[in-house]
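In what follows, a single structure is set out as structure tokens and then discussed.
The complex appears here without one of its protein chains, the remainder shown in place.
Chain nomenclature is as follows: A and B, assigned in order of appearance, with residue numbering initiated at 1 for each chain independently.
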Amino acid sequence: MGRYIIQRIVLTIPTIFAISIVSFVIIQLPPGDFLTAYITTLESGGQVVDQAQIDALRNQYGLGEPVHIQYLKWISRTLVGDFGYSFQWQRPVSELIGERMLMTIILSVASLLLVWAISLPIGIYSAVKQYSPGDYFFTFISFIGLGIPNFLLALVLMWWAYSYLGMSVGGLFSQQYADAPWSLARVLDLLAHLWIPAIVLAVGGIAGLIRIMRANLLDELPRLYVTTARAKGMKEGRLVLKYPVRVALNPFVSTIGWTLPGLVSGSIIVSVVLNLPTTGPMLLTALQSQDMYLAGAILLLLSVLTVIGTLISDILLAWLDPRIRFN
Amino acid sequence: MLRRILGRGQPVAAGVPAATAEPTQPLETETEKHDYAVASEWELMWYKFKRHRLALICGVVVLLLYVVAAFVEFIAPYNPEAQNPAAAYQAPTRVHFVDAEGNFHLQPFVYGTTSQRNPDTFELEFVEDTSVIHPLQLFVRGDSYRMWGLFDANLHLFGVEDPNVRLYLLGADRQGRDMFSRIVHGTRISMSIGLVGVVMSFVIGIVVGGISGYFGGTVDLVVQRIIEFIRSMPTIPLWLGLAAALPADWSILQIYFAITVILSLIGWTGLAQVVRGRALALREEDFIMAARLSGTSRTRIIVRHMVPSFMSHIIAALTLAVPEMIIAETALSFLGLGLRYPAISWGVLLQEAQNLRSIALAPWLLAPGAMVVIAVLALNFFGDGLRDAADPYKR
């Protein structure tokens, strides 16, 4: 088990390296370097630009030097937690994204838990009662759920809550807690707001995982080991939960590899619609205003977090499945 | 993105019940007897596909959407850019069969509307003028347009003869433009971007996946690592990042192709995996082995033996990939990083709906979203039916 974990961690290193390159390339894509854009912004705002300061910046980021040197400078500073400077916000990136990153993680993990908590029992029910009215109902619902992009769902929900309930469902905090320091009250306030975006985000995943759990369990139910357990005199309900569900759980857990990227992806756009203080809206404005260090840092961190999430799920999977653990 | 899930899912349950509800019934009813022994693979697929009512209906819907996409100028009653400040946020025009006097008309008709500002709220209010009946008619002359850039025309599928009476089937937007005409026009870009994007992904996917599956070994391992890598990244931030780098001064056409390229650069992995899976399975088949033993060249084996036998699966996978692209384009344009005015796509139209106050005032601004959902669901069910039918020998 220990060896497997180490092996799996070592394997993520090249992935993270590749991610950093992709993020860097995206930073570099806009024509001209960001400093010129920055100076133009400042000058158009009527500010006087200090040439010495520009030169210092130019040197710090290695602008004008070969691309690979620029990359090395960027990545080596990133590795020690210095993500550069946001020209739009006039603040270091690391100061800006800390709490927003945390909110993104909280939102994604909450949705993930929701996805599992809902899709698992429904998937089991659908498989055990295959072709029952309940199965048809959930199958139909899950197909609809798969067809609705989550940002549309967020829009409709927002409109519905505003027009018919007279409430605004945006945001993750009530006004008095938005910038307050962390406290129990603030956490409770967060939880009170979190469930709506979490559900919106989870719908697609729930729909998908119901289908997967159902299919997996339908594959397992006719297997011989189920018959063996039945021949031992086990009760049907306990039998299903202990054996086929347990085996079907493995591919189910492994779906986290794409559920998580999907949720993180979705959280960006849902956050924009629902105006949540996650990295989503910040990434969007950073990209629109070519605030590339901020955008690059968010891209890099989101991807790395996803990779780490997948890594955790893989380790969980190995712990669940002895066939992986021992080979 | 979540479409991938279905790759491993069960066949559409909605198609199955007929066959299972009465298990003792013979497989085919008398009226529907087919000669399975002599039917070609495509015929078998068609027999099987026909049994999925829902997939069949959705197939028709998909076909209809593409017909609309081809003839937008003719089907839309108005020029999508025609503004009418007096009709800002006008509610959908009501289509009547019974007039103000209570008489029934076989031909549907509308009333003209007049707008006036409410002196208290300063909002525009619309009043139906019930004195004149304006029947809805087929093939009316209206705004002129240039069809496919080939010839000028002014014929529209339906509309109202009187140019002073505007028909707002799905209401009007902020500038009093007809939402229905705009949505019809949006069909062209939204539906085609999925198709073009999928074709592009498919080319990448089939080349990479086919190579990976056919050669196996190290090549396969490397390709699989790359695919895994791409799949482990959250797609929307990547799309956003790439789309943000597109120069602002590009033309609609350039942006359109750039967006499809971006979508397919990230979206090809799903197709590549389907192709690879099929290729790996096929490699073990006896007839491929027979071809190899008889000294057939690799290219010939791939082109003559492998491609035809997984064509059906590929078509199904392609159909299932189109809605992913449609959603992606809608999301990008909605966020303002995809297509921009003056291009019209469902995502661009939805930008109008970003503001909560505008939706509350004019909920019909969400109509393009409904179109996205209809298109995505139709393509999903259709694709699922195709995928089930792709294995004509499997039940």
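List of remarks:
One rule holds for everything that comes next: contacts are C-beta pairs under 8 Å (C-beta built on N, C-alpha and C of every residue); 3 or more make two chains touch, one makes a residue touch a chain.
The rule we apply is simple: contacts and distances are computed from a predicted model.
One chain of this complex is left out of the view, and of "EfeO-type cupredoxin-like domain-containing protein", "Rubredoxin", "Peptide ABC transporter ATPase" or "Molybdopterin dehydrogenase", the protein name its UniProt record gives is "Peptide ABC transporter ATPase".
For the chain missing from the display, the contacting residue among A:A52, A:V80, A:M167 or A:A231 is A:A231, taking the whole complex into account.
For subunit A, the residues in touch with the chain missing from this view are 223-225, 227-236, 242-243, 246-247, 250, 320-323, 326.
Keep this in mind: only the chains that are shown with their structure count from here on.
Within the complex, the subunit B residues that touch subunit A are 1-6, 8-10, 12-14, 16-17, 20-21, 229, 231-238, 240-242, 244-245, 247, 323, 327, 330-331, 334-337, 350, 353-354, 356, 359-360, 363, 366, 369, 372-373, 376-377, 380-381. Those residues of subunit A whose C-beta lies close enough to touch subunit B in the complex are 15, 18-19, 22-23, 26, 29-31, 131, 135-136, 139-140, 143-144, 146-149, 151-152, 155-156, 158-159, 162-163, 168, 170, 204-205, 207-209, 211-212, 214-215, 218, 251, 255, 257-258, 261-262, 264-266, 268-269, 272-273, 283-284, 287-288, 290, 295, 298-299, 302-303, 306-307, 310.
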